[in-house]
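A single protein chain has been removed from this complex, and every other one stays in its place.
Each chain gets a letter, A, B and C, in the order it is written, and its residues are counted from 1.
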Amino acid sequence: MALHEMMNYSQLFLEIFNELQQIEDRGRVADYIPELAHINPDHFGVHLTTIDGRQYAFGDSEVRFSIQSIAKVFTFVLAYSRVKSNIWERMDMEPAGTPFNSLIQLEYDRGIPRNPFINAGSMVVCDILADQLASPRENVLAFIRSLSRNSTVDYNPIVAHSEKRSGFRNYALVNLMKSFGNIRNEIDKVMDLYFSICSLEMSCRELSESFLFLANNGIVPHSGESILSPSRTKRTNALMQTCGFYDEAGQFTFKVGLPGKSGVGGGIVAVHPGKYAIAVWSPRLNKKGNSYKGMLFLEEFTTRTKLSIF
Amino acid sequence: MALHEMMNYSQLFLEIFNELQQIEDRGRVADYIPELAHINPDHFGVHLTTIDGRQYAFGDSEVRFSIQSIAKVFTFVLAYSRVKSNIWERMDMEPAGTPFNSLIQLEYDRGIPRNPFINAGSMVVCDILADQLASPRENVLAFIRSLSRNSTVDYNPIVAHSEKRSGFRNYALVNLMKSFGNIRNEIDKVMDLYFSICSLEMSCRELSESFLFLANNGIVPHSGESILSPSRTKRTNALMQTCGFYDEAGQFTFKVGLPGKSGVGGGIVAVHPGKYAIAVWSPRLNKKGNSYKGMLFLEEFTTRTKLSIF
Amino acid sequence: MALHEMMNYSQLFLEIFNELQQIEDRGRVADYIPELAHINPDHFGVHLTTIDGRQYAFGDSEVRFSIQSIAKVFTFVLAYSRVKSNIWERMDMEPAGTPFNSLIQLEYDRGIPRNPFINAGSMVVCDILADQLASPRENVLAFIRSLSRNSTVDYNPIVAHSEKRSGFRNYALVNLMKSFGNIRNEIDKVMDLYFSICSLEMSCRELSESFLFLANNGIVPHSGESILSPSRTKRTNALMQTCGFYDEAGQFTFKVGLPGKSGVGGGIVAVHPGKYAIAVWSPRLNKKGNSYKGMLFLEEFTTRTKLSIF
Partner (left out) sequence: MALHEMMNYSQLFLEIFNELQQIEDRGRVADYIPELAHINPDHFGVHLTTIDGRQYAFGDSEVRFSIQSIAKVFTFVLAYSRVKSNIWERMDMEPAGTPFNSLIQLEYDRGIPRNPFINAGSMVVCDILADQLASPRENVLAFIRSLSRNSTVDYNPIVAHSEKRSGFRNYALVNLMKSFGNIRNEIDKVMDLYFSICSLEMSCRELSESFLFLANNGIVPHSGESILSPSRTKRTNALMQTCGFYDEAGQFTFKVGLPGKSGVGGGIVAVHPGKYAIAVWSPRLNKKGNSYKGMLFLEEFTTRTKLSIF
């Protein structure tokens, strides 16, 4: 490994954190449900795990938070690895485009979502899992517990319930897709799974460990277990690159240069293939719904380490 | 370098080409102007240049063809490297989304194109160059001749004239942007430059050599000349990754896994940072406007070499 | 009254009917629920009632059919006549525009429907009635029974249930509006009322009698009861003129020249202010969802009688 990779990343984390402290955090905590609104907005944690087992942490890296849309990667990987049918007949693999498109895009494309990482696409993934798995909620949870090596990772039923109660736009999406025949199960069954996985709580440490197989050709380093083939692993990373950040995928690719996925809980996970997985958490969000400081932190980190996939 | 990189790529090119011969080419040559419609659709060429100077060629790799939108990378790099003002105030860096969006997106975003590699964005780049360069057409040409190490690379005025005569949709775009104040020069001045650069003719060899600096931290390997800073080079590659293939950027990223840019002349250039630049040419286009066999060829190539940035 | 108004309309009905028999009916019966799909497509009925009490009938004018969206006029009139609050803060009074707009329009206008006669607008009307009436389903029914002078007019619960089971696009609309705060009641409460009123069954005779107050300055001719003020009556007619035929309001206005409202059961009601109300029923629909022969019949009728509001 090159010299800069030998450096003490924890020291670098501290330096970048201190610099970011000088910057006013112009983001806002997600407030559409009370459970997200009442989080302490000054939390900050980061955790990096290399494929050869080194770990670097800073701040609240062990505190669990609501991972929200980051969980869409887990359900996608589960469907992509185990499902025999062609999932690409039911969703596309293209960036979502402008935010006002969600509904008109679904209408124009007759119920086919743009990719598995936007809400509509993840609902179709949940619909597929609801068909293929014996106990979808339990099977998904077991999969994530195994990846994170922690059997206490769990759904937060209060968060799931709140999301469900206020999720009218999500219900608009799923009903529109069902009107086109692209949701096969009862809507409630699909949405129960969807809102459950959004409510998962994990720490930065657990997230970086759980995503490490994506930096390692699909193989979990410590166990040797193969989650995805090397080709499908590359393709999952490619999908995160173009579709992982809502309407800001281009910006993240441009500034950070790594595949990754964000959630409105303020978490971001990024993967450097062949090297590491990193998770950062800072609850305030920019206008596009991605962690304000998390984005800046990762931009600084890949700029200083001169490491990106480009 | 790893073993697989020592292999004779030319031999691999032949193998993949032979396999693709078995597949019916369901693409169609672009026919909106006679100069593109009359090309022999069976042309096929590929050329790969590594940053340490090795070259691998196959087929019509020395035949010049109309590079069309591939030229948008050259004008963007020229603007990005030399222009002091913030070009990101006048265009975004996000994928374009669905194809029907071009006009509504411009209207919704009040004349700000999604990125510099769609038509509207490249027109704004031309508008910027028209302001900043003394002799825009000549300066752009000199820049590309220098990159390609060939002083005979040139515009094709007949193609430029045909494009201009049939380019009503492009005129719709530029007029809409001008109505929002995002085109500063006279429309004819901007469009003359725009249609000229689309008419450039280069061979696969010339293209792969011209793009090689993007695989080499912004430095032209043979001359040592710095075109872009390492950071801006990475960012240009990132832009090609998310925005280089119209409505198929996700697909290309997913299947090929390299940043690149296509043109309706049937050419595709892709860059593997730290390794090589490759250009492929096959005139028949898929429904999204990208070379049908060119896409398949690159997918096979990165799959077999197990080389992609992900 | 002028001479042509003394003519025997029933004779004219027969003549037009015979001519239309020569024309191939290229329409198709609505088939999204079994109850509509299984109707005999060759039914044809027409009934005209003048404000001075004359009645002219032809064909199946006494057969009840599913009036579907025609009922949106009844609920609107009820809300417009009895509700104190400004209903125009919650919906607009403009034609809906192109059909693909329903969802993007609601998104663009932040949950405010274009008018009370499109589905989304009628849902808001139902939401208003759900707030204002003690027993909305019963009150609406009593109102319509009174207008039609027939206490056996009723909802068809099987139709309502079928509509509800297949109404995913309607649920998409109502959820989207609720996400913007423009639906106040529980979605199920609103949609139960909405699907009930769509299931109403009435004959051409009952419809023409029920709409007669709109031709008579808001006063029911036989009873003298005032339903709406003269000004609000004119405005309701104006709304039907611009918004009563989905994406074909312009066509109907152009060809027929009377305010009216259609339903996917194949019914159309039209009003000539100061003269009459006419209802026609022919189940096969054109591509825009309006009765194919019903439109042609009314076009011929107003052309031959040289009577239209223009």
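Note that a residue touches a chain if its C-beta (ideal position, glycine included) is under 8 Å from a C-beta of that chain, and two chains touch if they have at least 3 such contacts.
A quick note: this is a predicted structure, and the numbers were derived from the prediction, not measured.
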item: For the chain not depicted, the shown chains it touches; value: B, C
item: Residue among B:E15, B:D42, B:E107 or B:E138 that touches the chain left out of view; value: B:E107
item: Among C:S81, C:N139 or C:Q251, the residue in touch with the chain that has been omitted; value: C:Q251
item: Residue numbers in chain B that touch the chain omitted from display; value: 100, 103-104, 107-108, 168-169, 171-173, 175-176, 178-179
item: Chain C residues touching the omitted chain (full complex); value: 92-98, 100-101, 105, 108-109, 114-115, 230-231, 233-235, 237-239, 241-243, 247-251, 253-255, 257, 259, 273, 303, 306, 308-310
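Keep in mind that, in the parts below, only the chains that are shown with their structure count from here on.
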item: Computed distance of Cα centres, chain C from chain A, in Å; value: 48
item: Rounded Å distance, chain A centre to chain B centre (Cα mean); value: 31
item: Between chain C and chain B, distance of the C-alpha-averaged centres to the nearest whole Å; value: 56
